[in-house]
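The complex appears here minus one protein chain, its other protein chains still in place.
Labels for the chains are A and B, by order of writing; each one numbers its residues from 1.
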Amino acid sequence: MCRRLLMMALLSAAFILMVADSVLAQTVGQGTAELFQYHRGMDVFFMLMLVAFLMLFIKRYQWGVCLATLLVFAVAWPLYLLIHSEFLGLSLGIEAAIQAAFAAITLVIAIGVFLGHISTIHYILTAVLFVPAYMFNEWFMFGYLAGVADAGGSILVHVFAAYWGLGVAMGLRNPSVADEPKRTTVHSVSFVWLASMLLLVLWPSFVTALLPANEVIPAMINCFLALTASVLTTYLACYLLQRKIDPLVYTYAILAGGVAIGATVNLVTPLTAWIIGALGGIISTLSFIYVDGWLHRRTGVLDTMGVHNLHGVPGIFGGLVAMVVAGAPGSQAVAVLGAILIGLVTGIGSGVVLRVFPRPELMLDDAEAFPMEEARSGEADVAEPTPAMAAAGSSMVRETS
Amino acid sequence: MCRRLLMMALLSAAFILMVADSVLAQTVGQGTAELFQYHRGMDVFFMLMLVAFLMLFIKRYQWGVCLATLLVFAVAWPLYLLIHSEFLGLSLGIEAAIQAAFAAITLVIAIGVFLGHISTIHYILTAVLFVPAYMFNEWFMFGYLAGVADAGGSILVHVFAAYWGLGVAMGLRNPSVADEPKRTTVHSVSFVWLASMLLLVLWPSFVTALLPANEVIPAMINCFLALTASVLTTYLACYLLQRKIDPLVYTYAILAGGVAIGATVNLVTPLTAWIIGALGGIISTLSFIYVDGWLHRRTGVLDTMGVHNLHGVPGIFGGLVAMVVAGAPGSQAVAVLGAILIGLVTGIGSGVVLRVFPRPELMLDDAEAFPMEEARSGEADVAEPTPAMAAAGSSMVRETS
Partner (left out) sequence: MCRRLLMMALLSAAFILMVADSVLAQTVGQGTAELFQYHRGMDVFFMLMLVAFLMLFIKRYQWGVCLATLLVFAVAWPLYLLIHSEFLGLSLGIEAAIQAAFAAITLVIAIGVFLGHISTIHYILTAVLFVPAYMFNEWFMFGYLAGVADAGGSILVHVFAAYWGLGVAMGLRNPSVADEPKRTTVHSVSFVWLASMLLLVLWPSFVTALLPANEVIPAMINCFLALTASVLTTYLACYLLQRKIDPLVYTYAILAGGVAIGATVNLVTPLTAWIIGALGGIISTLSFIYVDGWLHRRTGVLDTMGVHNLHGVPGIFGGLVAMVVAGAPGSQAVAVLGAILIGLVTGIGSGVVLRVFPRPELMLDDAEAFPMEEARSGEADVAEPTPAMAAAGSSMVRETS
């Protein structure tokens, strides 16, 4: 009997231990993981703002890019959470906050296609039109389809951003933007270098933001491997094709490794990650140099910030690579195709709606929204010709004047 | 007897488990929370430096702002810790490091009122005068009063910064600063956009830096909701009142949602957070457009960086909102009033002390502290007139020359 007692005592102790263990594990797991996720989430918000600075190369249109970014963020992020919690009845935690940040960053990328095509105030409406379309695509990828690999947002963020943006630009039909001057200066491009280099080092937090804690470190290493690969191959591709490095190709295409690795960052070996990144950089460079002009001629759409070359093409590549390495190639292909089609259709629809409103009087120009007299006066590279210059027959005159 | 034995065995096991559980929970809780707090603290230090860049719009007075920020940080942070640990005998951990960073960031905000009013070297003395005053107000709010809600520093940081700074400017009585030129350029303001946008996304780490771990995620969401609200309402208020967006109002006032939500960030629902932020943005915009000039005429004090409009007024609003939602409305009102009065009195005292020393030869001008010849020569927008310009009767001449 005492042996039975001993057994019972031990079993009871073991049972209590198991319960305690699982409770503790859960506490530790959830608590730590959530706190940890807070900071990866904060990095995503940081990146959202840096995306604006990646687009600051047109000196006379810097503040407008910042303002548009802030406005779409200010509408899209709370709107996503509102639909998420009020209409869909889902919980409001760090996971939702990051998903909403993904939606907002997708929109910030997408407006890069048609920045300067619309008046500043209409970015508010743009965000209202975008969020339901994004959430529909999100549901299509992860609710309707099964087994789609896209932890780091190659498809959800980058492909959808590019094609929704292109759709809007098509719906808007405002080809005269292409004729506007896009003068860069040394420092306007230095801001782009800053943004590109900081985006690069924050990228691992983006692709791991929604991963379980135990997958974060390997995915971080994969992400950096893909990015270092695209930094290198982009340089070589630029050098071989054009000898001189175009900074507005280079600072963008080096990030293509991060775009391309998104779908498979938690599924591949380090070597495969490096190869995906290397190809991503080359594909993006080729897209900037060859596809961009062709697309402009074909569609009449000026992709102001080259969104299609950095996000569209490398995103499709990354999404399709997952057909080979992930489990469900069918779903994967449908997800890529779906993001393109849903993006184009809802984008064109949004563009048609935005077209109802009057066009901006000034395009790609901060003076559309801001009083620019003081800041521009006396700055040789943006100023209207001063009397002295005019008197001397100066050629230091902006293309617009 | 065996049943009793079993009971005893089970009870013993349960007891051991309980002890182990509490030990573990403590380890996990404390360890994790501290490590987690390290990074929120690091974000606060990051923000301290960004506050300097928020004030970089006067092109001929950029480096001086950076230098003043570094000097007051270098004195205030260790001085707070010295008093905290040596004189008050409190422990030196992450909590103290963050509290000292709060003191230092409050001072960096405060000097915004009188930047350019004093010589660079006197910022060292300024920090020595500030820290005891700040610590007295901190003790008044949380040691003397009971139940004051101010987790995110609406009162402790923002109200105190504004009124201490105004006090110093009043004590200094140096009205001629108002006549100095404050020329901005496109890029000097682009630095301000960068600082404002990065401050915005880091703000949740500031308001949650001293919160217990379990309150961090909800407070983060509340903070972002308040900020997205003020980004939107500030735009609408600027647009409706002035049609054009003044970037030196906009880049500042969008942060007022963060200032206003500080006192109640861990106490309100998401919807209330959004409303507080929305009102904060409007109030700050109104303050920039209407109160600023009135205050200048009334007090003769030029608030160089508009500290009162971003930190003072929205801080008071945020502090008073807590009267409604928090438990101790009496304490809350006294805390706000106390911060204003303690700030003004100790600030005026400090200003009177600083007034003993000779005034700077150059005000709002980097040349007061730095050799500027090389960096300025050849830059059309800051240079003295070159022979070529003079010969041609150029109007590209700075207001000072």
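Here is the rule we go by: contacts are C-beta pairs under 8 Å (C-beta built on N, C-alpha and C of every residue); 3 or more make two chains touch, one makes a residue touch a chain.
Worth saying up front: this structure is predicted, and the values here are computed from it rather than measured.
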| item | value |
| --- | --- |
| Residue of B:117, B:158 or B:187 touching the missing chain in the full complex | B:187 |
| Which residue of A:247, A:349 or A:371 touches the chain not shown here | A:247 |
| Residue among A:160, A:274, A:317 or A:370 that touches the chain left out of view | A:274 |
| Residue numbers in chain B that touch the chain omitted from display | 1-2, 5, 8-9, 12-13, 16-17, 20, 24, 27-28, 31-32, 34-36, 38-39, 41-42, 45-46, 48-49, 52-53, 56, 59-60, 62-63, 66-67, 69-71, 73-75, 77-78, 81, 92-94, 97, 120-121, 124, 187-188, 191, 366, 369-372, 374-376, 378-380, 382, 386-389, 391-392 |
| Residue ranges of chain A at the interface with the undisplayed chain | 2, 5-6, 9-10, 13-14, 17, 20-21, 24-25, 28, 32-33, 36, 39, 43, 183-190, 193-194, 197-198, 200-202, 204-205, 213-214, 216-218, 220-221, 224-225, 228-229, 231-232, 235, 239, 244-247, 250, 254, 270, 274, 380-381, 389, 392-396, 398 |
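What we mean here is this: only the chains that are shown with their structure count from here on.
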| item | value |
| --- | --- |
| Inter-centroid spacing, chain B versus chain A (mean Cα positions, whole Å) | 30 |
